[in-house]
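Yeah, one chain of the complex is gone here, protein chain that is, but the others are all in their spots.
Chain lettering (A and B) follows the sequence in which the chains are written, and residue indices restart at 1 in each chain.
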Amino acid sequence: MSVILKTEKLRVEFKNRELRQQKKIALHGLDLEVNTGEVFGFLGPNGAGKTTTMNVLLGFVPPTSGTAYLFGIDVREPIARQRIGYLPELTYYYKFLTAEEILRFYAKIFKIPRAETGKRIDQLLKLVELEHARKRPIKSYSKGMQQRVGLAQALINNPDLLILDEPTSGLDPLGRMKVREIIQRLKNEGKTVFFSSHELGEVETVCDRVAIIHQGELKNVGRVQQIMEGYANLEKAFLNIVGYQEQIA
Amino acid sequence: MKTIFALSGVVIKELYRRKDFYVLFIITILICLVMASVNVFNDDKIVRYLKEICLLLIWLASLVIAITTTARQIPAEREQRTLLPLLAKPITRAQLIIGKFLGCWFACGLTLFCFYVFFAALAASREHHLPLLNYFQAAALHWVVLGVVVAMTLFGSLVFAAPSSNATIIFVFVAGILTIGRHLHQIALGQPEPAQSIIYAIYLVIPHLEIFDVRDLIVHDWPVVPWFYFGMAVLYALAYIAAFLIAACLVFRRKAVN
Partner (left out) sequence: MISPRLYILLLIALMVACFAMAAKLEPQFHEWRGSRADGDIFEITLGEGRALFANEFYVKADEYYHSGYYPSIFDNRENFQTPHIAEDTGAVASKNKGGEEEQGFRMRQLDWIDAFSRHFYPNRHTHLDQGGASGDLKDSGEIREILPWLKLSADLDPHNVQTYVVTGYWLRSRMHKPDEALAFLREGLRNNPDSYEILFELGCLYNEDLHDPGRARNVWELAVQKYLKLSAQDMKDNRLLMEKLGTQLGLLEEKEGNYPRAVYWLQLAKKASLTPESIQSMIDDIQKKMPENARTNSLPALPPQ
């Protein structure tokens, strides 16, 4: 099983303007590996460094030190993003475009041939159940519909690695179930999914492995069953690992 | 190039789906038609004042469209988080900058085309002749100078945080160049040192946008600008466009977009 996503001693520091240029360390030398074909859950409380890690992996934020690789290619190279799909938390798309136009736009960026683009758009809109609204501008969509457009755009290039930042955030139970189904389907197709979530029940259901990060440091990584060992469920294990158990008790 | 043209296509779609252009175009048409209906000493052959007013409105409208459209491109992408899924695709930030630039520039070109067609129709209806080469030169130089303004605004949008402050600064800067740009060296001569050297240095460094404003030649029916100098002016503008885009790429290259 090959490594598809890897970080080595990843460190990210931000200048904190409010604290007069004092540095805020977002990631302390993060080492992480995700293997091909697994669904990997990236867990941590708010401000733990999950989104920062994803931002580095996607080239949004340059690391202060350390390196990150996708498919063995340094993430600073645009080609590293050729075979990935990304769904950010709370995304908004060009409101003046329709769902079909947005997907066509991203397909052009991936240089997908015109003939194939049409078929791919049809498939994806069917998958996310937006066929009926394909010609409507995004500004007329509900939040759930926008999230589904986001999922469709993340899949436009038929990616081998899908990076999802809290994909079920803000969705109703039906929407969450739909996203879980899609993740499961991708897993069955042999795709790798790397996603962050606060929904521990959901993680427990779909993930093969999870990593728990707290205050920029990796606290635990392993198979879901391994991490849950000695605890009633993943939530209890998570709270214990990040040091909140006593407060809960 | 496919990626760059895809990016510019979205900008062009944005322009024609927003109302700004239509509002400015209709206002220009209305003002010009009202001015054309004025009876000046019962002489319906008088045309130059109309050409002057129409060209002034075209210049104002084009600058408003160019600056406001460009100023909001990257800040709006950041604010609405559309930049995240975009940069997660295999594109470089330089491609994004160039795509945005070309989109805004082509959009301005389309806008200018509409405005100049109206201008030519209005002028020809009074003059009964159409100096196509003159109009071509005026429109082409106008479009080229808008390229410099767009590149400048794009660079400004990466330096200044708010689109409104960027747009205001660029407006003042462009208006300043168009009005006193060509006289700065004369102003410098009347100043003591070190002001003289500073003003002269500014004169040499700023893009001389006023060169491209050939409205006077069009209004007063002068012969076309010699093609050699026309070509040189285009190259001069392209050099500034390249300089601003490179500066924008350098600023944007390591900028965190989270």
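Please note the rule applied: a contact is a pair of C-beta atoms (placed from the backbone, for glycine too) under 8 Å apart; a residue touches a chain by one contact, two chains touch by 3 or more.
Predicted, not measured: the structure shown is a model, and the values here were computed from it.
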Chains in view touching the one left out: B
Given B:R18, B:R182 or B:K255, the one touching the chain that is not displayed: B:R182
From B:F106, B:F155 or B:F212, residue that would touch the chain that is not displayed: B:F212
Options B:K45, B:H129 or B:R254, residue touching the unrepresented chain: B:K45
In chain B, positions touching the absent partner: 38, 40-43, 45-49, 180, 182-183, 185-187, 189, 203-204, 208, 210-214, 216-217, 219-223, 225-226, 229, 232-233, 236
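In this section, only the chains that are shown with their structure count from here on.
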Chain A-chain B separation of Cα centroids, rounded to whole Å: 41
Chain B partner contacts - residues on chain A that touch it in the complex: 51-52, 55, 58-62, 78-82, 84, 86-88, 90-97, 101, 105-106, 108-111, 150, 153-154, 163
Contacting residues of chain B [partner chain A, same complex]: 2-3, 5-7, 9-10, 13-14, 17-18, 80-82, 84-92, 254, 256-258
